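Provided herewith is a single structure, encoded as structure tokens, for subsequent inquiry.
All protein chains but one are shown in place.
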């Protein structure tokens, strides 16, 4: 029993952290009105060359051969650096294609030749996901996306974005992402994987939670740094209990979610009965942590935090978007309460 | 328009405050294992002589002739001094008897010759209140009580405590009060007043809210006093933001509930459409304020606050009891949401 | 303890109601800054012509000299009528104008007051600085006396609508050696004064009403100092005495509108499980609580007005209202996100106003004193806890 990352796992974290800091500094996002294009096709291919898109795929499927733990660690770093959710589309899409036996499609997904947007059910709309899909959907990052990934508890599917009847672009709460609406009526999919074979919806839940943890940790770190240097009333504001205790509460949330992410990545991978229990718990906790921390970070940064001159507001917005992917707080809490007790 | 108490109203407050501080100091309650008998029959008569039990009754009913506002101001002081809820039983019982035309009974109630216990429906039990009553009830302060007051949205009734089949005493969360269970099966009442004639249930709601405000204010005042003199780390603890901000949050709750109590006592008395809206809002806010303030006061008082050597814990317990009288938080919030918009 | 209005007051209410019904603009205020300015000034002219400009200003300076209750009635009816908010007019009518009335000299009053009421000019504020936010008294923008002028150098931040303003109420440090509250002066500054640079600040909610303003040896006549040199801290505190409790009425009524609209939304919005949002007990519980809290905001406002009316000046209770209202509004917009569910991602469409309001709500607990500063003030000035 050792819940901490191994040396090899730590290397994955460190490599990802330094690559992202160099290649995709967050201040790139400031002032960019809509950065669906932040990750160009070339960027995606460069990321693919690092093996990230197939990091959790078994070697027999041409993946890197790591497990969910390593995938989760990578997604914490992606979340921390506000990398777009479509990377999760690529990773899950590649897995889906591979497990469906569509090796060619899988290959082009893992190589970053194809961009996969994520879609969620429109609230209040009845959606059906199977060999064909129906319903109203919200699509994140529709620009230049080739495929669309949709998933629910029953299974997951890939289909060409073009096959959906998309409406005009909406303005997204997160200005670095595009969003549009789409309606599908019995649109056939390219491949469909029932959840019995591989529970892509809950895998997505865990990886989105990892991204939310990245948000929670990034906003804590930025708040602590700011509180150590910003002075008011002749003292750095971090010496005031109001600010110090906000930071302490943020730290507790990070510790709680990071522990749960590690725990869940193991129990889910092991297909233990605790896997679902843990995944639902994790998402609810991760949403709360990311939103509490990001929102509190604005308050700690004061007036400047409210402006677009600092990047802290981008975390507030991204936390809202990630919360909607692969089931929101209410969804997962309701499901958690139906699960039997686990050890 | 003037929401503040008039000079005359202020006198009622001041008189009550000084009488209660002299006659019923709270430290009397410390160490008394069960103080249902704190208010002896002689005490009740003495209180009656001050005119308190009929303060809000019109003069034609031999009352003092003040309105709900004055009654509410008195009950804030009673709550602040942890006076027992049976005083509310006497006040509402006297009103009920008077409005039912039972002048003799009313007289003995207003004179303090009769003690009226309050009963609430047992959770999960279907109760019926009318010319006869049925169901399971919890009775506060059963000792030496003559009558019982029960009320719901339909109306209110008085009946002899002896006519109920009461079980053995339970230990009450508030050790200064007794509590027992009782079952009634078509027990005839002495008098019944439908709510159309006078809404005793909501009047009780408002007066219990007043008592809860007393708790909220008393625990704030005690906390501030303690925070000004208790030293740790070489400073009085009130200079630490953690404590100071707790006190500020408590103060805001007091201000909010006091304003609402004043407002409600006027709109309810005037039978304006806002009366019900206000009463439901008031009770929900008063419960939250009393519980937040009393619970926070324990934390501010530190270890000593957890002991029975200080009286602060009595407020925590009383706040829980008062919250159950005349509808809890969930009840009033549900009802509030059904009310139409008011100006 | 009463909520009654006199027959005269009720008659006054009718009068206000009728006039507003007849005169309030039918088109919404334009978003664009220049068009917004024109709209605000035109509406101010209409109010002036109708005899409703400067309701809390003394008659001697062109105001209506309404008593507190008339102000209260006017503001309630105004908010209910849906007439345009103060917007760019806010500063001149509520801060700069009243300060000049209280502390200015006769020439300053004659020069500056009528144009505000007549809708000729827009005012803005220059108080905060990048390193003097919560700790305003530590401001550094310095002003050196040179003959009959001040030479001002430094910068200000959080100046709302600076690009569209004609005048500015500006705090500068005229004595660098005095204790920090003692060396400050309150001056009137023209926004087209040479040496100034105005930079809009884009906020997280998509607005650009805030600005940073830079001063490079900007010359301001000494006669523009209001209330005497080095007396600026006291002058800026005097502003508060103009807020006779009625200051919170508009935001109270706005909050009430917002929560009722949100309840209406919940009655018509389906959750991802297909139920109406209002049928979810958790959402219903939160909405009802917010409704109760909003109701108490009205009662707190009325109690505040009553208190001020008796004592003749606003007390520290105003900080409680500010804290309560801004935190309440934030909670309202957070519950709104819960109701619109995944639609929170879209700022457009029918529900887009709610995530938009959520983003905007972050300003409430920061601007005009952070919630933490409010809690300090309540703890220290109202409860008497030590610093």
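Descriptive notes on the structure:
Note that the chains are named A, B and C in the order they appear, and that numbering of residues resets to 1 at the start of each chain.
Please note the rule applied: a contact is a pair of C-beta atoms (placed from the backbone, for glycine too) under 8 Å apart; a residue touches a chain by one contact, two chains touch by 3 or more.
The structure displayed is predicted, hence computed values, not measured ones.
Touch with the chain omitted from the figure is made, among A:29, A:227 or A:297, by A:227. From the set B:26, B:55, B:72 or B:138, the residue in touch with the chain omitted from the display is B:138, counting the whole complex.
When you scan A:26, A:187 or A:285 for touch with the missing chain, the hit is A:285.
By the touch criterion stated above, the residues of chain C touching the omitted chain are 280-285. For chain B, the residues touching the chain absent from view are 120-124, 126, 138, 140, 170-174, 179, 231-234, 240, 242-243, 295, 298-299, 302-303, 305-309, 313, 316-317, 320-321, 324, 328, 330-331, 334. One chain is missing from the display, and on chain A it is touched by residues 1-6, 9, 69, 224, 227-228, 236, 238-239, 241, 243-245, 247-249, 251-252, 255-260, 262-263, 265-267, 270, 277-278, 280-282, 284-285, 288, 330, 333-334, 336-337, 341.
Assume only the chains that are shown with their structure count from here on.
Per-chain Cα centroids separate chain A from chain B by 51 Å. Chain C has its Cα centroid 40 Å from the Cα centroid of chain B. Each of the following residues of chain A touches two or more other chains: 240, 242.
Looking at chain C, one finds that residues 372, 375 touch two or more other chains.
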